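What follows is part of the complex, with its chains left where they were.
In order of appearance the chains are A and B, and numbering begins at 1 in each one.
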């Protein structure tokens, strides 16, 4: 498998085509936050909305456009974090960030378990310029959670 | 076509990239590679002549000042300007901002009576075009915000050409500045400079030309073009990074207030007030990019030794190959002139939108084949928007580009849809 094929694994192609969570919807939860992020290299944008149910992620939805890496990544993210506690989501996000920094090497089993489908992004780590694409949705997610909790005491 | 032996002058072109593949460099529109003559000029400066310019009486200072001013002369010669009409700037962006901020400062009361001619305010207009690089748009937006003037723009037609139908309305008695690009960095289209300058002159507007994509590729003569200001960058014309230049008519430069203030640009400084030197010094506050000026001078000489006519001929032939090659591919859209692949008013730039595939993904496949192109909006968001897309994949050439490079690009491009399972 070439580095290129490693990056564009079938899982990623599938997520890119059939993205999870796409379409910004009204969220009927006590705490809702939204974030708009732009990848300045290419102008890709994402608007992501998060609804919190206590300290649990109740709903994630988003709209935006971008390359297959960014679209697949936000799709996988939506699938992964929905239902997780904030703490779990933090750990998932940390693991994903580690994966991006791993220069194409797989992570240990614990973190791979956390990531599930998202381990397919391992190949992106070989292409520093694309890490931004893969992280775009995660940045939006992180920021949306901050927004959602902003007015919380 | 220029001899491909000229490639030997460019050390970087011999390196290999992904999986040991030879490099096919088609990103010269973003930044060009440097000939040995340029690299050596900078190194030689540091190893033998480095000293403070214009500020010392010792031998090194003398030599450094001599080389610095000789470089200014070489750059002036390249574009048909007088020696003291060339101002160094960090890049073309800074050069364009220098004009816009100078006008803003004049409007804020800086520069006294001699600067009064530049003052603008509510009711005045600034005109740009929809084809501008952000560098020749955002400074004018900011100037409009600062002064209360109104920003207007000349639209672009479906073929990427400026639509001059409403020119007389868009550039009118209220217009203080008409700023436009000489060559679009997205479509490669050359603007109708003569018509635009004529109209600006008729209404007494200043003209500001963005020469970033013309100076490296075409013979450019500011006197013949009759523009008031022109900005261009070293790194796109085979020179070092970290420097660019502004051409300005001497009498305008001597009256425009500076916008970066400091040493070397001033005559008498008291704690209360400061008087400025004439151009170009008034705009060159602080220690200048001396080694870079020397390198940019070497780049100008290198281009003049080839001959800008020959550079242009090379560019035209590659443009035809590039546009022809892309036009033949199914599922691809060439942004800009279509249907006239041999268009006479374009340089060798091809920005392509591949149906159903994002430019980042296209670029990745090309990169894997050793082909370096640029993907994204290329700092021309409004023009992309005009074409209904957010980004594109752009190939762009320079003197060292060969027909083989172009072929490698079109061949690799042809494989992209299949890789992503998209029917072309």
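We adopt the following convention: a contact is a pair of C-beta atoms (placed from the backbone, for glycine too) under 8 Å apart; a residue touches a chain by one contact, two chains touch by 3 or more.
Not measured: the values here are computed from a predicted model.
Chemist: Using the labels shown, what formula gives the copy number of every chain type across the whole complex?
Modeler: Overall, the assembly in this file has the formula A x2, B x2.
Here is the rule we use: only the chains that are shown with their structure count from here on.
Chemist: Using Cα averages as centroids, what's the distance between subunit A and subunit B in whole Å?
Modeler: Using C-alpha averages as centres, the distance is 37 Å.
Chemist: For the complex, which residues does subunit A have touching subunit B?
Modeler: Touch list, subunit A to subunit B: 2-4, 7-8, 13, 41-44, 65-70, 127, 130, 133.
Chemist: Which of the residues in subunit B end up touching subunit A in this complex?
Modeler: Listed in rising order, the residues are 18-19, 358-361, 364-365, 368, 375-377, 381, 384, 390-391, 419-421.
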